[in-house]
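First, the structure itself, so that you have it in front of you.
Here the complex is missing one protein chain, while the rest keep their positions.
== chain A ==
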Amino acid sequence: MLRLALGTLRTRIAGFAGAFLAVLLAAVLVTGAGVLMESALRAHTPVERLDGTDFAVAASRHLERTPAMGKAKDGETLTEDAPKETARIPADLAARVAAVPGVQAAVADRTVPVVLPDGSTVEAHGWDSAQLAPYRLTAGQAPAAGQAVLDQATAARLGAVPGGTVQLATPAGARTVTVSGIAGAPAPAGAKSAVFLPADQTAALSAVPDRADFVGVVLAPGADRDAVRRALDGIVRDAGPQFGDPARPQPKLQVLSGGSLGRLEAPAVTGMQDATTAVASTFGGFAATAAIFVVAGTFGFSVTRRTREIGLLRAVGATPGQIRRMVSAEALLVALAAAGIGTPLGYLFARVLKALFGHAGALPPGFALHDGWIPAVVGIGAAVLTTQVAALAAAFRAAKVKPTEVFGATPGKRRIVVPALRWLFGLGGIGGGIALLIVSLHLSGDDGASASVGIVFTFMFGVGMLGRPIARLGVALVGRLTTLFGGAPAQLARANGASDPARISAVATPIALTVAFVCTVLFLNTTVATETVAQSKARTTAEFVVDGADRAGLGADAVARIAGLPGVASASGTVATTVLDGSASDATVADARGIGPETARVLDLGVRSGDLAQLTGDGTVAVGKLRADGMGKDVGDRVRLWLGDGTPVSLRIVAVYDHGFGFGDFLLPRDVALRHSTVGAYDKVYVSTAPGADKAAVARALAVEGHVLDRGAYLGEVRHDADRDAWASALLLGVIGLFTAIGVVNTMVMATGRRGREFAVLRLSGTTRRQAFAMLRHELAVVAAIGIGLGTAIAWVTLGAFSHGITGTWAPDLPVGRYLAVAGGALAITYAASVLSARTVLRDDPVAAIGARE
């Protein structure tokens, strides 16, 4: 069959060009995304600062079962969604670890971000952590209270010498320290900037002095590694759960060594890797799915066009199975040829992706691509698999061709019947979409967004299945309109559409799907952005916002100083953190804020019921209205959550509020938020001024503490940040556009090319070229109207549900300009494809064309 398939491809290469291009593109994208993903997965943060460390005891990054929960059932796993904040472990574990024979030192390490006078942010650690690298003094001595040791490069940069002073911005405010000494470390640790403070000083700067990020272990010379490891495992086991309720899933103590120590050095990088992997896999997955649509269309047409040839093969002895295998073999050859070119290009595309991701700040610094062989295998595999899946329907249809069809017209014209299965799947898809829609009415934020994508896909599936009856209906509706003012060409166009709904649906369906998908993804972002700005506007009563992002956060002392400024009525700092909401098996991260009792004076959170003043102590929480509705909870009820670091908690709802969007669905007492976040500082301080205060003077005074924005500038930044998320969707949309263009052009060219004889008849019976083009344009108008109309309807319904989830009202935000751009783009693609295909058909001599066999 391979030879037959090869022969067919050789002589009908143009017919397969669309499929080839689509698979090629898919191979490029899948391979490129694969390279990025493999690189992200392999990019173990290099071990630098902990190069001299043998073991570390730290908390795991996921929620895990505890002994109190009993034995795990078979195959049961806990959530993949990792707590976002660093889970800190009890510092007194260090003493127990130090007592293990063979351990030279056990250091409770804490990382405190500090900003140097030159504006660079570096990590400060306790001086006892120096031996983990190991750093050794090259000048001066160990730091005492009010002193610090700098590494050689940093000292040189700042021009600091022992005995001099350096100004440090810490989460607890600015500190002036005396440089007591300079330290150096062998590579690779020496490459990093480091500031060492007295060990008790880092503990004091930390929001949780009795906890440490991890305990680093340095072995004594000649110690028995395995024995120490066993002892450490024993300590971890004996210690048991360290994060509250031992009967609930939580991070678990574990012993790390070697390369895995890297994640302790840069926890944020690990988070970025997770994000990169997720985006890359979505990207590759979508490319493969989109390719299936195009390839399925191409092969479907190819089989219809070759009915006589397939009939001939059947007549001279090809079994249905052989015909099926022939089509599959064609698909295989197309896939291999496309993958052969696409896969190497994918490695180049990975560079483009890296640049794009890097530009958007989604990649850790120093991220390097790893060109392994796995992405190539995945790329080729995806190409082969998608074409096989896509050609399956065409192959089965080809196998059904009867040998008598070699004689051309079959006796007893076959009716175009939508098989029961298509109706079943189609109605199932649309019904499923509606069901999802209803469920998603109460989902907010990220859940709502991901549900929306699911809804669009479900609707798209249903519409794709019911393409023909929908096309028939559309032709009846739209065609009636165009015939009103189109003359003979319009009438012809309508008759053509009515007699061949398959052709109309073949072109209208991809347009509908594209418009639906592009609109949903695009306007999901604008809906979110608009609502974020609207709620931020309603919420922010403060006149000034001080941002501490470039100051290692703002400390309590800064807020106290700000509150004391002349003209300031009130000032309140908030803590940006996260919580995990949901069951143990599918907990998702949600934004949360730590606030204080004075926050209500600078922010109007729109409290509906309850009282934010009661948000004190460990067991309380306030929940956003829509989230509370979604959970079916109200004031006085208890909710089970995990705090940002994975600590399981059960909290009493003290208030339900409206203006949570862009701020957080959960409000926690500030102390709780501080203790369970990586950065123990305020992200922003909101300031309201007293009546008649000199606002300019207040702004100048605030600038000492951090980056000052007035209310207008702050709202502008909110809008800017909300739009920034759009880059990933823009990338995705570009790819969708490409696939659609290929699909539509390909389908149009094939569909029109098949009509050579029809056009010849028209022209021989007196239709001018102009009229033939006019007829095509009318057909095109019908196709575009159906496609764009259907796509818009799907998008509108989906966005409406999403909007309902986040705002409580059915008000999707569809900016007219951008919507018209999408619709216009779809129209342009259709028009270009139509004109292109018509040109080729009308170029032929009609007399020759009418005599030509298929």
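In this section, contacts are C-beta pairs under 8 Å (C-beta built on N, C-alpha and C of every residue); 3 or more make two chains touch, one makes a residue touch a chain; residues count from 1.
Rule of thumb we're sticking to: contacts and distances are computed from a predicted model.
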One chain is missing here; what is its name in UniProt, given the choices "LuxR family transcriptional regulator", "ABC transporter ATP-binding protein", "Cell division protein FtsX" or "Thiolase"?
"ABC transporter ATP-binding protein"
Given A:321, A:340, A:431 or A:636, the residue that touches the chain left out of view is A:321
Residue in contact with the excluded chain [from A:120, A:404, A:583 or A:650]
A:404
So one chain is hidden, and I want to know which residue out of A:175, A:308 or A:422 touches that hidden chain in the complete assembly.
A:308
Absent-chain interface as seen on chain A, which is shown
3-4, 7-8, 10-12, 308-309, 312-322, 402-404, 406-408, 411-412, 853
